[in-house]
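My questions all concern the structure below.
Missing here is one protein chain; the remaining ones are kept as they sit in the complex.
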Amino acid sequence: MRLHVPTPLRWGDLDAYGHVNNARMLSLLEEARIQAFWVSDDTPEHAVGASTAVIDASAGTSTLTLIARQEVEYLAPIPYGRLPLDIELWIGRMGGASLDVCYEVYSPAGVEPRTLYTRAATTIVLVDAATNTPRRMTDRERAAWEPYVEAPAEFRRR
Amino acid sequence: MRLHVPTPLRWGDLDAYGHVNNARMLSLLEEARIQAFWVSDDTPEHAVGASTAVIDASAGTSTLTLIARQEVEYLAPIPYGRLPLDIELWIGRMGGASLDVCYEVYSPAGVEPRTLYTRAATTIVLVDAATNTPRRMTDRERAAWEPYVEAPAEFRRR
Amino acid sequence: MRLHVPTPLRWGDLDAYGHVNNARMLSLLEEARIQAFWVSDDTPEHAVGASTAVIDASAGTSTLTLIARQEVEYLAPIPYGRLPLDIELWIGRMGGASLDVCYEVYSPAGVEPRTLYTRAATTIVLVDAATNTPRRMTDRERAAWEPYVEAPAEFRRR
Partner (left out) sequence: MRLHVPTPLRWGDLDAYGHVNNARMLSLLEEARIQAFWVSDDTPEHAVGASTAVIDASAGTSTLTLIARQEVEYLAPIPYGRLPLDIELWIGRMGGASLDVCYEVYSPAGVEPRTLYTRAATTIVLVDAATNTPRRMTDRERAAWEPYVEAPAEFRRR
């Protein structure tokens, strides 16, 4: 199963080529990931991530989420638009203290033809903020994320 | 009359102090301004800016909007949250080829107590892309924006 | 007296108009300010700011520098170039717990004709990190900065 995270662009995401900048894409993935996984006091009840957002990553919290690796394929340039991109997000691997989040970034929901702009994967390590060492995934986290485990993204250019 | 533009934060807007970075605030104002004033093919019918978004600023268009001046007062640090900031936006001055857009940036709609985080003003010059010189505001622009003219933002620290 | 802070651009500072983005300009001013005022373990001996960089703002430090206000006039669009912009920086007002830093942003040193791109001012408040309240400027800070006090930037468009 995949989460669909509507992720708004900003005009400032464009670079001098007039398309979303390749580095900025990682900020968009970061934001989608946060919507999907991080607990937030102000999460609306029916939000994307209502069932999966179980990492308490607020200030002074016990968990840091460190990025160990990213892989991104840019398949088509992304123009600015007001409607949010439709980022499909799932878990390609769930390890002891880390997980691989996979993404397919599509044109906004409802816009035809649907275009796949980007395919990506991020390896996240859960780190105990007190000891600064990796910590094991909790049962609660594992249960919340299990339904979203699928085969990892397949990259064509490796 | 003022427009209320819901403007989402990103976690990446925070700096090492854990609050929205002062420079990034200008990107948020930029985005609110674009929602309010720029024509876009994909503007939903009931969007903020449905009546005011009359500058055609798409690629290859005839108008550039240049920023001549900005003034910003930062009144309280802004934490990350999932709910969009509530940016009130109005026109403090409408000139021949330029206008002053004023803003008050508030905590998300519905969150109590309501907090005024930032007060700001931007001077925009309408520029003809072909000649690269200022061009006069059209009657259509003037009519669309007239209802949103109010007294300019009052800055306390000048 | 003014400090001259060579401040490198990045290609990513450009926006879709092909010029340095107006919000990004504040990041450039931020960087110039840090070079000028913040102590850093790795400051080279003959660096800009060798005599003025006396705020210890490293992690876990006692001082936060909060931005209370910014005013910016954009006088000419800035293209990308490899040579660093020449930012002139001085103090327009030195108060009890705050100061106004003024800037004139010029084309790179040695490039003719010299162009004034931007004029700006930032009000900084020194804040005690432990109490989160403003703290008085120390004698050491005052002595280090006194030589750089000049008349404040004069804005033309107020």
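Note that the chains are named A, B and C in the order they appear, and that numbering of residues resets to 1 at the start of each chain.
Please note the rule applied: a contact is a pair of C-beta atoms (placed from the backbone, for glycine too) under 8 Å apart; a residue touches a chain by one contact, two chains touch by 3 or more.
Note that the structure is predicted; figures quoted are calculated from it, not measured.
Screening A:Arg69, A:Arg114 or A:Arg136 against the full complex identifies A:Arg69 as the residue touching the chain left out. Screening C:Ala76, C:Val111 or C:Ala129 for touch with the missing chain picks out C:Val111.
Contact with the chain that does not appear here is found for just one residue of B:Met1, B:Ala16, B:Ala130 or B:Ala151, B:Ala16.
Interface note for the absent chain: among A:Arg10, A:Arg24 or A:Arg82, the touching residue is A:Arg24. Panel shows subunit A; residues 16-17, 22-27, 29-30, 59, 64, 66-74, 77, 123, 155, 157-158 of it touch the chain omitted from the view. Not every partner is drawn; the one left out touches subunit C at residues 8, 10-12, 18, 27, 30-31, 34-35, 40-44, 47, 59, 79, 81-83, 108, 111. Those residues of subunit B that touch the chain absent from the view are 11-12, 14-16, 18, 21, 23, 80.
As a convention for this text, only the chains that are shown with their structure count from here on.
Taking the mean of the C-alpha atoms as each chain's centre, subunit A and subunit C sit 35 Å apart.
Inter-chain centre distance (subunit A to subunit B, centres taken as mean C-alpha positions): 28 Å.
If you average the CA atoms of subunit B and of subunit C, the two centres end up 25 Å from each other. Listed for subunit A are residues 11-12, 18, each touching two or more other chains.
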